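Before anything else, here's the structure in question.
Only one protein chain is missing from this complex, and each of the others stays in its spot.
And now, chain A:
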Amino acid sequence: MASITSKLYSDDVSLLVVLLDTNPFLWSGENTTTNSLSFPKFLTHVFSFLNSILLLNQLNQVVVIATGLNSCDYIYDSSSSPTTVESLENGRMPALCSKLLQNLEEFLARDQELNKDESPPGIASSLLSGSLSLALCYIQKVFRSGPLHPQPRILCLQGSSDGPEQYVAIMNAIFSAQRSMVPIDACVIGAQHSAFLQQASYITGGVYLKPPQLDGLFQYLSTVFSTDLQSRSFLQLPKPVGVDFRASCFCHKKTIDMGYICSVCLSIFCLSLVRLTLVLLQLQTGRGRLQNPSSILD
């Protein structure tokens, strides 16, 4: 597990990238836990939390990315908008809320158009891997902007269940976050725990929390997730009781407990395959001689 304190920042200026789950199947009321928290109420908690982050330090930045069903996009970037004149036009709602809501509406309309082709049963999973990648790209840009940059971290507000087909992409994103020493925090607002997010926070050194009472979401957010990276080493933050390390197989994208692993490329399979696509391709380019395909599998 990478240690965050190895990159010594001298002050508490932070860049917080929030990944909002906007899966319509999650918020449409079929799920019993989210019945206690409707989407508008959820947004008010999130807005207050974003305002509180911007209050803590003049140089703090907030970026919001929406995780939709088929796509993800940047919704709001606090460093891009000058705050002065626009706030007067909207009456009492400050610029942050109005801009964010406007962009969110446009995003949801675009996302829904992509959805018309297929209608999956049950609650489909949202595209977490896409939004994680978007977040990491933004953070890389910030790293390259010069020696003085805010400390970045990612917060996932996720409710939909994990999609096993995204396993590979999410694990890749987690390892690159670990490499750049960016912690991934997770606040799960759905009904069940998320194995991917547990692994993400365990590996990158972030915090995983499933709040038992969603009415008080803001309090959980401000108590646990608002601390900057330096202060985290002094505080008792929630530790996961047990991390679900289950993987999903590469062939059928099902979650499995026991499986077969190729000793060459470390890909995971649930059935013993005679033809091993990944390794065969490598060997056919002349790296070695293939005697008996089934002897490769251990």
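What we mean here is this: contacts are C-beta pairs under 8 Å (C-beta built on N, C-alpha and C of every residue); 3 or more make two chains touch, one makes a residue touch a chain; residues count from 1.
Rule of thumb we're sticking to: contacts and distances are computed from a predicted model.
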Protein name, per the UniProt record, of whichever chain is missing from view ("RNA polymerase II transcription factor B subunit 2", "Proteasome subunit alpha type", "Alkyl transferase" or "CASP-like protein"): "RNA polymerase II transcription factor B subunit 2"
Residues of chain A in contact with the chain not shown: 10-12, 48, 51-52, 54-59, 82-85, 87-88, 92-97, 146-148, 218-219, 222-223, 226-228, 230-231, 233-236
